[in-house]
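Here the complex is missing a single protein chain, while all its other protein chains stay put.
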Amino acid sequence: MGNPQRVSMSMPLLEVEGLTKHFPVTIALFPRRQIGWVKAVDGIDFAVSPGETLGVIGESGCGKTTTSKLILLQESPTSGAIRFDGEDIAGLAGPELMRYRREVQVVFQDPYSSLSPRMRVGEIIAEPLQIHTDLSRAAQQERVAEVLDLVGLRPEVAALFPHEFSGGQRQRIAIARALVTNTRLIVLDEPVSALDVSIRAQIMNQLEELQARLGVSYIFIGHDLASVAHISHRIAVMYLGQIVEMADSLELCEKPLHPYTQALFTAALPAHPDDKREKLTISGEVPSALSPPSGCGFHPRCPKAMSRCAVDAPERKEVAPGHSVACHLY
Amino acid sequence: MVSLSPQTSAAAAAIGRPPIAWFGQFRGLPLLPLAILVPFVLIAVFADYIAPYDPTEPVAGMKIFIPPAWMQSGDIRVLLGTDFQGRDVLSRLIFGARVSLIVGVMGTVVAGGIGTALGILAGYLGGWADQVIMRLTDAWLALPALVFAIFLATMVGPSMWNIIIILGLVYWTRYARVIRGEVLSLREREFVKLAEIAGASSTRVIRRHILPNVLNSAMVLASLTIGVVIIAEASLSFLGVGVPPPEPAWGSMLADGRSMLMVGAWWLTVLPGLCIMMVVLATQLLGDWLRIRLDPQLRNL
Partner (left out) sequence: MTRVLYYMEPLLEVTNLETHYVSFGGARVVKAVDEVSFTLNEGETLGIVGESGCGKTTTCLSIVGLLPPAARIVGGHIEFAGKDLAQLSQSEMRRVRGAQIAMILQDPMASLNPLFSIYTQVAEPAYYHRSIRGRSLRQRVRQLLDAVRIPSPAQRMREYPHQMSGGMRQRIVGAIALAGGPRLIVADEPTTNLDVTIQAQYLDLLKELQQETGVAVIFVTHNLGIVARMCDKLAVMYAGKIVEAGAVRDLFNSPQHPYTKGLLGSMPKLGSKEKLFAIPGQPPDLASLPSGCAFHPRCTEAMPRCSTEEPGEIRVGGEWRARCWRAEPQYGQSAKGLDVDAAVGS
């Protein structure tokens, strides 16, 4: 079965253009002086179509968490736009804002702190319904049972408390909650990283099945290349607040173009002891976001850096259909 | 330390908890504190039926300063003796329990209510609300509690309810501080963020997510505060600004009895003092047990 490439080519569901978020860094004295900026997200563009999974991969400091916060309206962008169904979400208020909140949800990494400990599972899942609809109690319970069934849990679990469930089951509950209001886009922030290996596969399969059935889109943020590549249709590779490469998942695995992407592949763990091991092409650590390198952010660690790279920051250009990369080599 | 998996640490936690031998638990309930408190509560509730005499009137046909029954010149009809007006000490202690417990509990409720509400607002809303409330708390804490209580009491005049409100106003600050701290960390927990992302209003988040999770701490704090409030009430009565006579209160019994020590009537101070001590001790132990029982470590399981 696997991941059906049944992606709608119509208008993108979510579109991000030139999205930037700079955090001012101040000295906490009186008067507050600003000493610089942390360019958490520095001008990114991408789009997610209905029924599609966009994978976002990157290491610490790449900006993926901030990007998800911007999409979820937990932070407001310094510049740039996020459009949902063609409408800019920045100015949303009142019923429009509620509509956005109803259709865009999130599943976090830690299953042990995403569920309110003193609420029953049924109440937790029903909460978005209570906020957005005026369904009767009975209708709510019906819907809760529906989504519980979708994620493979029995309707009786609605009466229990979160602490009676294992990590994997809690994540299912979190997913159920994310789906309950006919959500169209779910941001999944490392949803399986905290789970046992055998449970990870269960949840990944479940997510794929739900997408095939409901046509919901995902933004799947992760750090494990193999998992992200498995579930995503397209992948965006982020480094220091920018998208350095974006391509179809399979295309990226066959032909990674950006040296950072290539480094991620060489750094990835093998699936078998005899798998060909390429020499690691990267050294050093991710530089501090407070003082990023000039020109291309990756050049100090890049094995193929040229003199130009320290001066000019490369623009992301399409070099093959659906495959774009931000690198002077191309 | 090495991080054990949730399963293993759950097993370890459930098994290796330190024995709370102090309380001699029976079916999970702390024996000692309850053995003291339950009788006192019952006595306070049924005072009208239990007390042998009217606590405000001298006992007919009895002398003043009769010592407790087991003493030499004691009388079995006045088990714990009579005071300087010939009133039955036992009856006064029984009715005094009512005052102490009511004031103690209600005062704590008022203090807890104000403090928790302010703590939640400060912690969740942050910004200027936080600043204002915290500065208020700081200023309030700077006031010497008892002096302030006395001041207020002399202003509004003593009566049971006034005392309750006054004590509530004096002791809310400890709640505000602690609850605010809890809310600050709760606010960052993912389930709260999820509620916000789902579009829940602040009121809703506070009501459904924040409040239930701070109740534990509030309860522990409350049980520890009852003792303090009871002693405060006793002190106020002792100083003459508590619940007014002739309503018996342990504190005023202490005050009255103080000058009687000279005459050798030790039971007029020792007995009320013992009662205060036992009740306060019991509430403190109860609070301690609650704290261990409601340990946040167990909350994650």
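A few points about this structure:
Here the chain labels run A and B in written order, and each chain numbers its own residues starting at 1.
In this text, contacts are C-beta pairs under 8 Å (C-beta built on N, C-alpha and C of every residue); 3 or more make two chains touch, one makes a residue touch a chain.
A quick note: this is a predicted structure, and the numbers were derived from the prediction, not measured.
In the complete complex, the residue from A:R102, A:H230 or A:H258 that touches the missing chain is A:H230. Note on the undisplayed chain: of the listed residues A:A47, A:C253 or A:L329, the one touching it is A:C253. Although one chain is not shown, part of subunit A still touches it, namely residues 1-3, 59-60, 152, 166-169, 196-202, 204-206, 208-209, 223-227, 229-230, 249-250, 253-254, 263-275, 277, 280, 282-283, 285-286.
Operating definition for what follows: only the chains that are shown with their structure count from here on.
Centroids of subunit A and subunit B (each the mean of its C-alpha atoms) stand 50 Å apart. Across the complex, subunit A is touched by residues 6, 189-200, 204, 208-209, 212-213, 299-301 of subunit B.
Listed in rising order, the residues of subunit A touching subunit B in the complex are 72-74, 97-98, 101-102, 105-106, 108, 110, 112-119, 124, 127-128, 131-132, 163, 167, 174, 177.
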